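Sharing a structure with you now.
Excluded from the complex is one protein chain; the other protein chains are retained at their positions.
And now, chain A:
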Amino acid sequence: MQPASTWTPDQPIVALRDVHKSFGSFEVLKGIDLEVMKGEVICIIGPSGSGKSTLVRTINGLTPVTSGSVTVEGQEVHDAKLDKLALRRKVGIVFQQYNLFPHRTVLDNIMMAPLLVLREKRDDVEERARALLAKVKLIDKEDAYPAELSGGQQQRVAIARSLCMRPDVMLFDEVTAALDPETVKEVLVTIKELASDGMTCVLVTHEMGFAREISDRVYFTDHGRIVESGPPDAIFECPQDPRTREFLSKVL
């Protein structure tokens, strides 16, 4: 295992090299290369089933890779000797279906991991959790249960829950796909604020306007490969690959 100390902030914080992933005989990722620098916001776009979600899930080890290498701050994610907890506190993930803990209040949802996993002091965690709730504009909902909130509110709690672990990288896996159109915006505003605060973000999204506005780089994936990548204006204005052109003509 590569020691963490060899990583310096001028190197990619997340790096995927020739990542392959198969479910049974079905190859979902067919050699992905991708680099994210600290503070960068990248968006992964592409048709359904192109392996976008699988790709982001390999970054925090939720989906093991078949071959290839994924490193976060220089540490190999898919190393059997890896300290899982060390990785988890570096990389936060927000899911399409929010996946809050339904039996805990909003404040508890945010505080559980720092208390139980990092064993931090309750007062410190509570202060941080309240500050995060203020940031996602849900300060009056701290005693509510997840099922009492709208989808957009639940998703913002999920973002706050992830941030309370103070990650260096945030992954967003189609976080607005399950939301009503009117609540999509409040979640996107939250992510945008986060990005402008300098958080490194990897987003899988179908919100093309948002991807164009927020990202430093856009990756277009199809059939488990990155077909094209570049600055958002280049990808959206003059896509080079016919598959990118076809996809964008359908969704824009």
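Note that in this section contacts are C-beta pairs under 8 Å (C-beta built on N, C-alpha and C of every residue); 3 or more make two chains touch, one makes a residue touch a chain; residues count from 1.
Note that in this section contacts and distances are computed from a predicted model.
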item	value
Protein name, per the UniProt record, of whichever chain is missing from view ("Multisubunit sodium/proton antiporter MrpB subunit", "Cytochrome D ubiquinol oxidase subunit II", "Polar amino acid ABC transporter permease" or "PadR family transcriptional regulator")	"Polar amino acid ABC transporter permease"
Given A:R89, A:K135, A:R225 or A:R245, the one touching the chain that is not displayed	A:R89
Among A:H103, A:R122 or A:K137, residue touching the chain not depicted	A:H103
Selected from A:M37, A:L62 or A:V189 as touching the chain missing from the view	A:L62
Among A:M37, A:M112, A:A234 or A:L248, the residue in touch with the chain that has been omitted	A:M112
Interface with the undisplayed chain - residues on chain A	60, 62, 84-85, 88-89, 92-93, 95, 97, 99-103, 112-113, 116-118, 144-149, 158, 161-162, 165
